[in-house]
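Here the complex is missing a single protein chain, while all its other protein chains stay put.
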Amino acid sequence: MGLETIFGKSWATSKMEYVINWARKFSFFDYPFVTACCGMEFMSTFASTYDIARFGAEFPRFSPRQADVLFVVGTVNQKLAPVLRMTYEQMVEPKWVLSFGACATSGGFYDNYAVVDGIDKIIPVDVYIPGCPPRPKAVLDALIKLQEHVQREKLIKGK
Amino acid sequence: MSLENNITKLEDGRLVLNMGPSHPAMHGIVRIILTVEGERVVNSEVEIGYLHRGFEKTCENSNYNQIIPYTDRLNYVSPFINEVGFVMAVEKMMGVELPERAKYIRVIMSEISRMTDHLTCIAANAMELGAFTPYFYLINARELLYQSGDMASGGRVTPNYFRIGGTSFDLTPDFIEFTKNALKKVDSYLSDTRKLLERNRIFYDRLKDTGKITREDAVSYGFTGPLIRSVGIDYDVRKYSPYLVYDRFDFEIPVADGGDNYARFLVRMEEINQSRKIIEQALLQLPDGPIDVDDYSVRLPQKDEVYGSIEGLISHFKLTFEGPKTPKGEIYFAVEGANGELGYYIVSDGTHKPWRVKVRPPCFPVTGALPRLINGGYIADIVATFGQINMIGGELER
Partner (left out) sequence: MELTGIIKEKFEKSILSSSVFYDNETIVIRKEDVFDVIKFLKDEQSFDFLMDVTAVDYKGYPDRNDETRFEIVYNLFSYKNNKRLIIKTLVDEKDLTVNSITSLYHSADWHEREVYDMFGIKFINHPNLKRILMYDEFVGHPLRKDYPFKKRQPRINLRDVGKNEEEK
């Protein structure tokens, strides 16, 4: 952002920071990288009983260039690892990663030749959601935590 | 085909296009490499393997009761049916005969799973073709069935409910009341969706005559389930080799002609109705009694036996540390999954771990026939066909 050249380090940037982070956290565009059974709870979260539209995150963008949150939903195995890394590298700053489910967090209960034990061995992760699969209320709780994390972000690095 | 060359232009103006592993359909990950000429698909190749989780090798390293959670995650939209198939194959090898209430519970939960599978398939397919409202109606209907399965087993998507020799928990009276009301609401959601979709001009035009296959080809490619019933062959494992108590219920097998996506859609809508009838009859006929077989070499004994008698103590110890044992031999047992014939081929060496477990996934030969279904059509028809064959990644690649 070019803010630091205009305002420098002053009260104007902290107000701008608050407004920009407020706008970002209530308008997530997510990229659903859905692989396995957790996709069923993902579908339930996006439907009308556990409505994720209340938090502003209901609109999935199906191109990584247009998204800012990467939802990795389900097991990632060795064959899929380069695809996940390429998808993450295509996303534009600012971007966050949400690891949905036990298999994405740590490999789940699959400890064998085919599965990567945790996507944080491939890309950096912001919020982990445990559960096999996590109930939709746990997903909404994780979304609120991600929103708090986004609100606390600094625009000028190294402050 | 490497990941870097995503689009290649051939000399005669054709284009090689990659519908990559992560694409905007909630079906899972499959890579389709298309050769297109304008909008028409000339040739295609399907590449799978992005969800291979090593199920069969895991089975060789676990005992029989530990495999049941892994079978849940095979066809994750209809988990009870996978569990029933595996548990019945092992029980047939051991020669165990279940009490009546356990059989009825298995039928009720299997039919609930069949309904959730068909509801998810139609909801996702309708959403991809642009109809957003049926998605919300049908996922609400599915939510009621998930809550019903949750009341019985404790888990919505992955219940881990059945055991070798019976069931883990009994059904409560709340469950029976809730399920009866839920079925009425599901029926009303389904009739709303039927009014929106069945005679809708756009939906009909997108599904009619796309993904068409002839009867001989369908048999040769190994189709089973709703897909073979949409070409006119009424093969259903529940009628041809009845298992559990299916022969006591009055239900029909819907069959359609045409072999295209619209016929598959009609077959699935009618099957949800038939499953509802089976559950209603089963809830009326549900007998009282034990839910487990009364044999201590298969099921854990009650606590007063464990602390009171020496046989109970020994069998509790052996079952917790090792698990039930099967005699040496092999078996192939098939149940009617939501997609077709789900078969388990188990080879046992006489110990508490199986030697080899092979799952016959119903959607594996169907996905192998996908090039045959989409060649010659438009790119836009791939979405409709791929949705109606109901490929589930966990089952395809185990």
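Think of it as A and B in the order they're written, each chain with its own count starting at 1.
Throughout what follows, a residue touches a chain if its C-beta (ideal position, glycine included) is under 8 Å from a C-beta of that chain, and two chains touch if they have at least 3 such contacts.
All figures in this text were calculated on a predicted structure; none of them were measured in a lab.
Asks: Tell me which residue among B:Val87, B:Ala369 or B:Ile382 touches the hidden chain in the full complex.
Replies: Spelled out, the listed residue whose C-beta touches the missing chain is B:Ala369.
Asks: At which residues does chain B meet the chain that is not included here?
Replies: 48-49, 52, 54, 56-57, 61, 92-93, 217, 219-222, 224, 233, 235, 240-241, 329-334, 341, 343, 345, 347, 349-350, 355-356, 358, 360, 364-365, 367-369, 372, 397
Asks: What is the set of chain A residues that contact the non-displayed chain in the whole complex?
Replies: Where chain A meets the chain not shown: residues 78-79, 81-82, 85, 111-114, 116, 118, 120-124.
Just so we're on the same page, only the chains that are shown with their structure count from here on.
Asks: Per the contact definition, I'd like the list of chain B residues that touch chain A in the complex.
Replies: Against chain A, chain B makes touches at 3, 20-24, 26, 28-29, 49-54, 57-58, 69, 73, 76-77, 120, 124, 135-136, 139-140, 142-143, 146, 156-158, 393-394.
Asks: For the complex, which residues does chain A have touching chain B?
Replies: On the chain A side, the touching residues are 32-37, 39-44, 47-49, 60, 62, 74-75, 77, 79-80, 82-83, 86-87, 109-110, 112-115, 132-133, 135.
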